[in-house]
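Left out: one protein chain. Kept in place: all the others.
For clarity, chains are labelled A and B in written order, and residue numbers in each chain start from 1.
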Amino acid sequence: MSTRTDFAQTAQQREAAVTIFERGAPGRRASMLPEIDVPLQAAEALLPARFRRQEIPRLPEVSEPEIVRHYVRLSKRNFDLDSGFYPLGSCTMKHNPKMHERVAAMPGHSRLHPFQRPERAQGALELMWGLQEALSEVAGLPHVSLQPSAGSHGELAGVLLTRAYHEARGDAREIILTPDTAHGTNPATVTMAGYRVVGVGTNPDGGVDLDDLRSKATDRVACLMLTNPNTLGIFDPNITEIAKIVHDVGATLYYDGANLNAIMGISRPGDMGFDIVHFNLHKSFTQPHGGGGPGSGPIAVSDRIAPYLPVPLVTRTDTADGPVFDLTDDAPQSIGRLRGFQGNYGVFVRAYAYICSLGGEGLRRASEIAVLNANYLRARMREKGIGEYLSSPYEGSCMHEFVLSGGPMKRDLGIRTLDLAKRMLDFGVHPPTVYFPQLVEECLLIEPTETETRETLDAFVEIVAEILAEAATSPEIAQNAPYTTPVRRLDEATAARTPVLRQSFDRE
Amino acid sequence: MSEYTSLTPEDLAEMLATIGVASIDELLGAIPDDVRLQVPLNIPAGRPEQEVVAHLRQLAERNTSADDEITFLGGGMYDHYSPALIESIILRSEFLTPYTPYQPEISQGGLQAMFEYQTAISELTGLPISNASLYEGPSAVASAAYMSKLANDRPEFVVSRGLHPHARQTLATVAHGWGGRVVEVDLVNGVTDLTQLADLVGPNTCAVIVQQPNFLGAVEDLSAIAEIAHAAGAVPICSADPLTLGVLEAPGNQGIEICVGEGQTLGNRLDFGGPSFGFLAASAEHMRRMPGRIAGQTADVDGRRGFVLTLQTREQHIRREKATSNICTAQALNALAGVIYLAWLGRQGLPELGELLLQRTAYARTQLAALDGVELLHDQPVVREFAVRLDAPADRVIAACQDRGVNPGLALGHEYPEYENGLLVAITEQRSRSDIDTLVRVLGEVVAEIIGSRTAAGVAG
Partner (left out) sequence: MADESYPDDLRYHREHDWVRVEGDEAIFGITWFAQDALGEVVFYEPPAVGSTVSADATYGELESVKAVSDIYAPAEGEVIAVNEAVVASPGLVNSDPYGEGWLLRVRLANPDAVGALMDQAAYTAYLAGLGDA
């Protein structure tokens, strides 16, 4: 091993990972339950032995201080958005306002039972109605359902709506088109909803290959799923023509809202000709990502798709005493329910608070600054010392994110995009999305978002320049990085070959 | 207004100069004029933080929360106590604000928490393979159904009417996409009709799906149901209430192959229905058909114990149209609350809580059944929820009780026309004997008044 990569162990690295099941001692506990304050009945009379649990689940036996210290220690083994720059492309890691946690925790929101009768949940239903109105305005489409739980769930809703729309016209179709730049959820959703995927090519400018689209757009096609700007960060200038080609064969046009943060108040999917849009409230509308959920994936649709929206729907009736809100299942052509209850209301509260804070003008400004920050960072990444190793595969300005290719870096410096990403970890920044989209060699997808300061962007440029300069003389440093993280590169092959998915207990 | 951005006029000028354009508008040149929004969004102007907080408080005050009444409302989500330490941990930035753990070296906290969560779910369900959580309970049922479709590719799902109506409806919606059919089995005296089930299950049956305890609170005979499914080569699936699994036998020990459920009761808020989490655990043979994220244990280059997302080739970002599911994320933060809750409740606390629920529920059931105009809808064993039939319109009874500060439960007739004036009553450890006595008194008064007014009207007429 080169001495250059022989870094001293950090204190965290010296501390071995211990699970909550390995802490504590038999008989120890944190909870104290209320007394049984009712006349005792015989156990066998309440629950016959054949239904009774024979062996008690081996849950932890720990005190409250042990639990707190355990999870606080674990938390320090995470990197997070509040700690540093997180330019993860296509994920929109914008700041999560602290006020949102305060309002979401209000008992009137957080302790409201989902089966509370609507006349006693008027505030919640009004909030949902208001959020629907705002999302409808941003999408440029008149009808909204907040129900889907995440972007992927919104996609499933959208494809099932497409199916319902065609079936109602007695028009069986079996193909859904997705561009080859699409996120993997698009083709996965298509299969789950019983359709077959056909890919559409990308033109040299990074947009949809119109000739390829025309050749594949037939009356067997149910839908084209698209995101605009796409996963290369490019706004497709042919969007009106694309919509025309799709609509001419009777198919629907679906907007994957992963990249909506680029265009809020600037351009609307509905005005581009999209029939169905899903939003990621955890992206554009800043629900904290929570280490991978919860999210929320509302959908907005055009008039012709509206009859099929999932139930329940929020209704509003104006009376002399003001508006009255209700929930209804009365939609005979609806695709039905997609989950329990009304959706991720706690996420709605935060998204609604965000929209109240920014207003229409603020949403537009957020998108504009997101585009500015991305273009500024892109311009700086073309400077000497970086630009010759990380090339820009597409000319012209980008929207809220951009791709770079680590191909020259791999050839000239001998380090891969993965190595660059891993070395960034030692500098206290989260790497961009890597190896996606797959059509760009050694791809990096960088999305700075509007909430980062110019100084943060400049500092990131310096870090990349430093890593590349270091690699020019000592590529092994990046190749073996990281060094300062709680663990170093992990053996994923062994994890997949012999999966260990839970604690082993000594008694087993 | 609050924008959470930092751009000064000087920043703007210098950044535009660096890019080499005169304005932000120039950067948007790829957007054709005919799809550019020419007017401002019709959304009210932004407001300062304190005004937004005040507005959100006003909306909250127009809801009757579980703090505002003595509530016995259940039906899938319950007012169990969530200890304060959960909030203090999950609101830490390090858990609240990261994305999915794509870079495991800097995500060990979240990944280890997933591993601990999977262990806890395996212990509760008696099944060896758990994923890192799904959206919520009913959609987890649909996910389990899709797994069984991948296993045997049969078209029909035989589903007990004791399964939560939202789960049945969600399954019907989703299965329609892939061409699956849903067939329902009736309940008899509160539990799945095993004779009818045996008649309906056959070579076309993909899976048999039941709930434990079922929607009416009754404990199902999972062993008998699993046996019927297995005899036909169908996958037995159970949606279980995790908090009852300290006293109820583990579904995995009764022949169930896939166990799912709603995780809200494990330390999560009511939140008007979400976000919570769904869990999914399965027998080993189903491992490569599991949906969603799964964490696994491994070692780093220096031999240190560590955790990664594993078995990723099942997932959409690699297998694309052949993926086992389109789901990309878990409900990581809610599942974290779940595993902290289970650590807090602990090995002794889980069965103790189960016994407490059994006893208080039995007391409430006995007391309510003794009222005039109230009778049991079934006499099966129950753990924390039971159903009665009222001799008065359930909606009217509930509204009148709520006016007196007690929410007596859920009217069953909307989802179950066969149980007109049925009332589903849930007992949690937050409802003391005194609360139950209040329920008995208020419900008794209201039912008596309605019956009395009906009798009076009859006499007058």
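Heads up, the rule we're going with is that contacts are C-beta pairs under 8 Å (C-beta built on N, C-alpha and C of every residue); 3 or more make two chains touch, one makes a residue touch a chain.
The structure presented is a predicted model; accordingly, all values stated were derived computationally and were not measured.
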item	value
Of B:Arg319, B:Arg396, B:His414 or B:Arg441, the residue in touch with the unshown chain	B:Arg319
Hidden-chain contact residue, picked from the options A:Glu64, A:Asp212, A:Asp271 or A:Glu492	A:Glu492
Residue ranges of chain B at the interface with the undisplayed chain	288, 312-313, 318-319, 322
Touching residues on chain A - with respect to the absent chain	492-493, 495-497
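The rule we apply is simple: only the chains that are shown with their structure count from here on.
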item	value
Chain A-chain B separation of Cα centroids, rounded to whole Å	21
